[in-house]
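Of the protein chains in this complex, all but one are displayed in their positions.
Up next is subunit A:
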């Protein structure tokens, strides 16, 4: 019941924001009613890598394999390949609780209809991204505020389609709640609810509100590994004014972190060795 009310609240909020953010659209088309498309389903499988290169610098990487439902079955989660998504970056630790990451992203976007020859099988979507991450401890709960900015070149899979440039602005708040330990540490079972809101600007963008994502993950930390996964529900406008889509997405993730600082063994010239 609570979840239902929460979803309804988010829908109303997103709808109101989509109108208030772009009032000209609302006035021209006199949108007074909202149309919600039937939900679709997807499956996202992700690998995350974080390597500590020095006291201040990290290598950050995300690789996702994403599938979505079949054309004729909205509920099968895995019917068509959707995206192969690769994000890389260098992270600089500004303070213990504040870091910035920047780098490239390369996404393969696959055809929405594999049988249709008017679509190319896959297109590349390059992005430059930067992220500002603030970590906060609230009692035993670790709260992350993630401000992420993406500069994207994206096109449709229709043959001959042009690339279009957009800027994307994202804010995510995540709470890591340890269930079997007093704080997040090794061998911790945790719950990680989060909410992320997306805005988008560009010459062809009518509605700068892009999407809202509610994600509840459960996970476990084991040495250098973190296993986590859960359900994500997304809600946002489509390119048709007043029409909104929503997706149910199952996410499964593995994160691996490694500190390379004490593992580097610089090669020394044989003649420099002193015995």
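Going forward, a residue touches a chain if its C-beta (ideal position, glycine included) is under 8 Å from a C-beta of that chain, and two chains touch if they have at least 3 such contacts; residues count from 1.
Convention: contacts and distances are computed from a predicted model.
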{"item": "Which of \"Ring-1,2-phenylacetyl-CoA epoxidase subunit PaaD\", \"Outer membrane protein beta-barrel domain-containing protein\", \"NADH-quinone oxidoreductase subunit\" or \"ABC transporter permease\" matches, in UniProt, the chain that is not displayed", "value": "\"Outer membrane protein beta-barrel domain-containing protein\""}
{"item": "Contact partner of the left-out chain, one of A:106, A:189 or A:258", "value": "A:106"}
{"item": "Option from A:33, A:72, A:162 or A:185 whose C-beta touches the chain left out", "value": "A:162"}
{"item": "Chain not shown, touching residues in subunit A", "value": "53-54, 57, 59, 88, 90, 103-104, 106, 120, 124, 126, 153, 159-160, 162-163, 264-269"}
